[in-house]
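Before we start, here is the structure in question, set down as structure tokens.
Removed from the display is one protein chain of the complex; every other protein chain stays in position.
Order of writing sets the labels: A, B and C. Residues in every chain begin at 1.
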Amino acid sequence: MFKEYTPLKNKIFQVIDNDGKVINTKWMPEIDSERLVKIYKDMLFARTADLQIVSYQRQGRIYTYPPNYGQEAIAAGVGAVIKDHDWMVPAFRELGTMLAKGVTLKEMFLYFMGNEEGSNFKNANFTLPISVPIASQLIHAAGIGYAIKYNKEKKVAYAFVGDGGTSEGDFHEAVNFAGVWKVPVVFIIQNNQYGISTPTSVQTASENLAIKSVAYGVKGIMVDGNDFFAMYRVVEEAAKLCLNGEGPILIEAVTYRKGAHTTSDDPSKYRTKEEEDAWEEKDPMKRLKAYLIDKGLWSEKEEEKILPQFKVEIDRQFIEAENHPPYPKEDVFKHLYAEMPDDLKEQEKQYDRYLQWKSGKVKQQ
Amino acid sequence: MFKEYTPLKNKIFQVIDNDGKVINTKWMPEIDSERLVKIYKDMLFARTADLQIVSYQRQGRIYTYPPNYGQEAIAAGVGAVIKDHDWMVPAFRELGTMLAKGVTLKEMFLYFMGNEEGSNFKNANFTLPISVPIASQLIHAAGIGYAIKYNKEKKVAYAFVGDGGTSEGDFHEAVNFAGVWKVPVVFIIQNNQYGISTPTSVQTASENLAIKSVAYGVKGIMVDGNDFFAMYRVVEEAAKLCLNGEGPILIEAVTYRKGAHTTSDDPSKYRTKEEEDAWEEKDPMKRLKAYLIDKGLWSEKEEEKILPQFKVEIDRQFIEAENHPPYPKEDVFKHLYAEMPDDLKEQEKQYDRYLQWKSGKVKQQ
Amino acid sequence: MVNAINDALDLKLAEDKTVIVYGQDVGVEGGVFRVTEGLQKKYGVQRVFDSPLAESGIVGTAIGMAVAGLRPVVEMQFCGFIYPAFNQIISHASRMRNRSRGKYETPIVIRMPYGGGINALEHHSESMETIFGHIPGLKVVVPSTPHDAKGMLIAAIESNDTILFMEPKRIYRAIKQEVAEGKFTIPLGKANVIAQGTDVTVVAYGAMVREVQKAAVMAKEAGISVEIIDLRSIYPIDRETIAKSVKKTGRIITVTEGPKTYGVGSEISQIALEEAFLHLEAPPARVSGFDVIVPLPKGEHHYMQDPYKIFYEIERTVKY
Partner (left out) sequence: MVNAINDALDLKLAEDKTVIVYGQDVGVEGGVFRVTEGLQKKYGVQRVFDSPLAESGIVGTAIGMAVAGLRPVVEMQFCGFIYPAFNQIISHASRMRNRSRGKYETPIVIRMPYGGGINALEHHSESMETIFGHIPGLKVVVPSTPHDAKGMLIAAIESNDTILFMEPKRIYRAIKQEVAEGKFTIPLGKANVIAQGTDVTVVAYGAMVREVQKAAVMAKEAGISVEIIDLRSIYPIDRETIAKSVKKTGRIITVTEGPKTYGVGSEISQIALEEAFLHLEAPPARVSGFDVIVPLPKGEHHYMQDPYKIFYEIERTVKY
């Protein structure tokens, strides 16, 4: 696959077309129908959640949020392959994959409502918290890969970055270390065409992003990130290679961020309606849905039926997050150190004294 | 040239063989005899200086020094092409190129004797001081490239880095910025096989280092760095392309550090006699000398005659550096800021008071 | 303040062809805080532009441009994202002049929004001015009003030193103030006594100045007269102004947003010790963040300094 679709020739791996028709039977993955429908539903759930979060944000019920919609096939592809014992190393635009790993929507809400408790995933194993400093997390994945190899485990680490993130030195160091150490890490570039307002052409003059794999002597491939089957097939292959000691792998998933960078961004400043419309044709949900409907596995009716259920569930988790107990003062101090310094304990005590004074003061007035 | 010798096929650009025979007439540069002899003499001067410095160091007359010998053809190739108005952005193993730019040996000595005054090049224009933090200087070259382009100047910036340096994030950011901005910078990797004790195979899994150019969409080439004619030809071509708006260019010059990493290093710890011997065959001076002798342009006799002159000249400059006036206290404070903060002035005054006190104290005893 | 900064950039871009403005999203979009809005349109993509997403690259290229004669003004998108550029700052931008004994200068301004109070994600609320103030060869300044922002930024761009220009993003749009049109400069390194008082000196900068002003009102009600110094410059520190004030009041408190230990507060206290020990009637004190990571928004109020916390310390110090 990696030879056939070499980024050196600017080839892109695709399995279905914009209408959901299989155009690449050779590489069409086999996925049983039930599972496929489940995957589609998960994508739908993620998108619905995404849009709903944006509207919560408008209501001032949650802080800045980076929506994923348009990029669901990437999350679904990885989500379908990643195992409970595999490592997930996210950037911050991986809602679907996080949910697939067992992170709850409530936890994500909690995090974006401004509570670190939302990163203390109760059910998601081997899943790192969201990482904000661009590309820095990729190096962690290389280290995790080393630990996997050192411990002779049968595991893969999946690490995410955006197109913009490939410009950071940490991208270079991460893939390079992983390459030298030959560790089981799948690096996934979500090339959604922009880093905030900056188009990929300003990030790099390279022909594509997958081609950067050549610089590290690792396998790389460019894949249609809006084509679930293609994503699935590539990630499956990458995982197999990794487990076989042939990692790391660099995947460029070509996609489009349909929404804003975050809820504080206005994409109309830097992209055109025409561009957005052109990408609308390639919408990942639309394509998978067309395939499913064509195969008789899904219908508009079913979608109409399930959507309200999703909305209710999303709202339920949102309200649960809203009703999360107030941020305990202790949490400000408690988690930094395994062995908390005396001075920090003293700072907390002083703060207690201040709070006591203040409650008196405020009452007085 | 860049298509014919593509690093993607692991090709290396060579013009003469180990015995100085031209094996690539197509690309043999035309250089008039007088100039060629001058170049050889410059190489000889640099090597002689290098070896002499090592012995000064053993005598405790100079601090740690990173010798260049074995890598003279790279310096000579760049040195023969670089113009007075071009920029030179060194790492710390570019003695020959620095001399070509007009830096004096005395200045280099002064620097390695531990005096910043040695970086205040009196005659070398557009030449940055030695940069110690690996790869960081490459980014400066990208910025200089931008300034050249912005000012519509007909100039090139030459920036150096070692094989080890290609692992740093700054290498990535530098070539990437230069690639996006399309600026006239020639990046030269001196691949001398080691970063201190670490072989290139531990630095990266890429097939070669020139191939990394692909990641930035810039032209790259691997060249025999011990082959002066090859180096000259490649740098000449790179400069032409840069002046033509087709930069940046990434050159991997394959060479060997014959000496120790620095005078505090012992290479026998990490490399074999066999390896050293194999590289001895490819010594750049030996090869150019064989060519010159074959063409009747040089002789052992001439070499024997000139060497003592060189040694005298080197010694003269060394002693001049040794006799440089003692480090003025003012120099500790004076050069940090264009507008010196009051507090720093006060610190200097306090130090003066202390020195006065001390001179009294020391006399007392 | 956003407008004042934009104005300063506009003026300098117009006046001096060597001024170049770039950073992440500063071009087309005009910056995530709209500080550079409209400048690309006015001055073209050669002079105001988006850079690749790489901070070391941004500062490193600015160094190169600067030694080659330009005057780059670069933006770090947020305080928490300057660290990939740390090596370029500490190893080169602050040293090129010293290293080359004055042969090469690096007239660079690194602009950066900093500080908390805007309900942001992790890394978007930090105040780590100390670590920059401790770097020899760098100057670090913080305006607290639109007027100061404009005058100080113009001075920074005109300076031949490398200057970290920290912008208190919390008050980016909070303070409405008439700012003089046209060019004027405010000398860097000079503090500003913004309120005269007799009982205690309170030193602050950036967004904390406003909090101190509120606390001073509370103090006044309690019969305490507060002298307020807007430090303006983290490095160099204006010792003279501090010395003069503390000699008068005998008491000094520094209010900062960053973590306590090795914060700006202890250095100001040390200056008070060195300049006015015999005048001190109470230990120089500080109000600061805890030695913790700025909590996410739901917990941030615990961390942030506010008029109450400041007044609490004023009262304690005066009653000492």
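Methods note: contacts are C-beta pairs under 8 Å (C-beta built on N, C-alpha and C of every residue); 3 or more make two chains touch, one makes a residue touch a chain.
These numbers were taken from a predicted model, which means no experiment stands behind them.
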> Looking at B:10, B:33 or B:64, which makes contact with the chain not pictured?
Replying inline: B:64
> Per the definition of touch given earlier, which of B:1, B:306 or B:332 contacts the omitted chain?
Replying inline: B:332
> Touching the left-out chain: which of B:143, B:164 or B:179?
Replying inline: B:164
>> List every residue of chain B that touches the chain not included in the displayed model.
In response: 63-64, 111, 113-116, 132-134, 136, 164-165, 167-170, 195-198, 202-204, 264-265, 269-270, 326-327, 329, 331-333, 336, 341, 343-344, 347-348, 351, 354, 357-358, 361
> So which bits of chain C touch the chain we can't see?
Replying inline: 56, 80, 83-84, 86-87, 90-91, 94-95, 98-99, 122-123, 128, 130-131, 133-137, 235-237, 258-259, 261-267, 269-270, 273-274, 277, 282-286, 290-293, 320
> Of the residues in chain A, which ones touch the absent chain?
Replying inline: 87, 89, 116-117, 119-121, 128-129, 131, 133, 136-148, 150-151, 157, 169-170, 173-174, 176-177, 180, 331, 334-339, 341-344, 346
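Note that in this section only the chains that are shown with their structure count from here on.
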> In angstrom, rounded to a whole number, how far apart do the mean CA points of chain A and chain C lie?
Replying inline: 35
> What whole-Å value do you get for the distance between chain B and chain C if each is reduced to the mean of its CA atoms?
Replying inline: 40
>> Going by the contact rule already set, what residues in chain C reach two or more other chains?
In response: 51-52, 54, 56-57, 84
>> Where in chain A do residues touch at least two different other chains?
In response: 167-170, 202-204
